[in-house]
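With one protein chain removed, the remaining protein chains of the complex are shown where they sit.
Every chain is named by a letter (A and B) in the order it is written, and numbering of its residues begins at 1.
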Amino acid sequence: MNTAPLLAVDGLGKAFDGLVANRDISFVIHHGEIVGLIGPNGAGKTTLFNCLAGFHTPTTGRIAFEGRDVTGSTPEAAAALGIARTFQIVRVFQSMTALENVMVGAMLRNKRVAEARDRAEEELAFVGLSHRADTPASDLTVSEQKRLEVARALATEPKLILLDEVMAGLNPTEVREASALVHRIHQRGIASIIVEHVMEGIMPIAHRMLVLDYGAKIADGTPAEIAENPAVIAAYLGE
Amino acid sequence: MTADIFIQVLVSGLLIGLIYALVAVGLTLIFGVMDIVNFAHGEFLMLGMYASFWAFALFAIDPIVALPLTALLLFAVGVIVYQTVIRRILKAPMLSQIFATFGLMILLRGLAQFFWKPDHRLIPHSLVSGNIALGPVQFGLPQFVAALGAVGVTGALWMFLHRTRLGTALEATAIDREAATLMGIDGQKMFALAWGIGAACAGLAGGLIATFFPIFPEVGSNFILIAFVVVVLGGFGSVTGAFLAGIIVGLIEVLGGFLIGPEYKTAIVLSLLLVVLLVRPRGLLGKA
Partner (left out) sequence: MTTGTTLSRKAPISRKAMGTGALLALAAVLPLAITEPSQQNFLILILMGAQMGVAWNIVGGYAGQVSLGHAVFYGIGAYTSTMLLTTLGLTPWIGALAGGLLAALFALAMGWPCFRLKGHYFAMATIAVAEIMQILVTNSDFLEGAVGLYLPMDRGGWGWLIFLSKLPYYYIILGLLVLTVLVSWAIERSHIGYYFRAIKDEPEAARALGVSLTRYKLIALSVSAFLTAMGGSFYAQKEMFIDPGSVFAGTISIKIALIAILGGVGRLTGPVLGAVILITIEEYSRTLFGSTGSGTDMIIYAAMIILVAVFSPSGVLGLLGDLRRHLPGAKPAAVKTEKMEVRP
């Protein structure tokens, strides 16, 4: 019944005092889709996330979420509409426990503390951090903090989640677990865009891949197509 | 307002503005180098004034002659303050930093009361006294000498920051601390140096105005808020910015006081602070 794409980005560009971080990027994301977003360092992936989540106002182009124009909205408005994100450099609430971190996310939909706590416990369990619920977030390992950010984002009941390098620095077992987590997010009907340098983590699970280079989209296709795309290979070799 | 009065007001504003600039360059240097706002900066000026007062009262040395001594003494005070207190709060929360320097402010005022009593003191018969008349415009010789001294010291500081290795390193740290550390500049040494120089500048300002300004333990409070305005307007960390902003603030203060009423001059300057913070928080020449 949902024929309109979940997210439609059209001609998006973002410049910082002359430095163009995103240029003329267009793509769509469908409901529940898992989309990988890759590209060399500084390609503009995080900038794109910042535009989608309302942290940056795009210089050009439009962003439509569920058919509604959300270009230049605020982060809090984006979150309310159902766009959640994690941060490449983790930003957990240091003075709170893991559970309390997730509760803050859950409070977007339910301001009652007790109910937000129940919801947060479910999400902690979902990412496998139940045993750390009462641990101060600052005492978690970095990989646990990244998972905590995922739980916190999921607690806002998003329709689209933007994951920025959640697999960076993980060992192979942990990467597999993270891939499984992304798959379970997909099973909940939540679409995800995943920025990742860890190809083994993203290629097997992504339905589609977007590739950025120097701020522009250079490829958009299945992981298999991307792996053979000459422009992509050139971008990575030229790094 | 006639042209004569206008010029007179401009000259007074310029003279006091140069003093503000000298007080503020030290403050901005400290902030630029280490992101700490020194609430006790006015007290360095106060100590500079008392240093002149003692030199005069005990050894009959004129404040102007005593300036090099004042500078050395205050440099030492700045370094000691850094080594004993500031060094320990570099990584502390902002609240602790504010209150450490705030505590320092009260401590120095308390010490001044202890040693010199709360009375207002004046240094009579300095080498420089009397008035200068340039056509219709009149101003005090002490004020003129102080402003000249302020230009000299700020100029010397500028030369130091741009023409010497040590100074360049300090300036580099103020502009971009991380880059400076990567270049192998010793942060701790730079921090101590910034405090020494900052305190010496404020102390010199104190020594320069000691010839015409009453000396008392709370005298720093007259200068600290204005110095904040100058630092913000000039752009945190920018010595050149502070110099320009000092003059601007002096002019606005005197002109505003003349047009609206002297009782409102501080309010005018503080309104300027709010406007700058809200419209252009990086000030005239600050880093983005």
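Keep in mind that, in the parts below, contacts are C-beta pairs under 8 Å (C-beta built on N, C-alpha and C of every residue); 3 or more make two chains touch, one makes a residue touch a chain.
None of these values were measured; they are calculated from a predicted model.
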Mind giving the shown chains that are in contact with the missing chain? A, B
Taking the entire complex into account, which one of B:Q97, B:T154, B:T211 or B:S238 touches the absent chain? B:Q97
Which residue of A:A4, A:V20, A:M96 or A:A168 touches the chain not shown here: A:M96
Please give every residue of chain A in contact with the chain that is not shown. 53, 55, 74-76, 79-80, 84-85, 87, 91-97, 100, 103-105, 107-108, 111-113, 116, 121, 130, 133-134, 136, 139, 149, 152-153, 156
Interface with the unshown chain - residue positions in chain B: 35, 37, 85, 88-89, 91-100, 102-107, 109-114, 117-118, 217, 225, 228, 232, 261, 263-264, 266-267, 270-271, 273-274, 277-278, 281-282
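Rule of thumb we're sticking to: only the chains that are shown with their structure count from here on.
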Can you work out the whole-Å distance between the CA centroids of chain A and chain B? 49
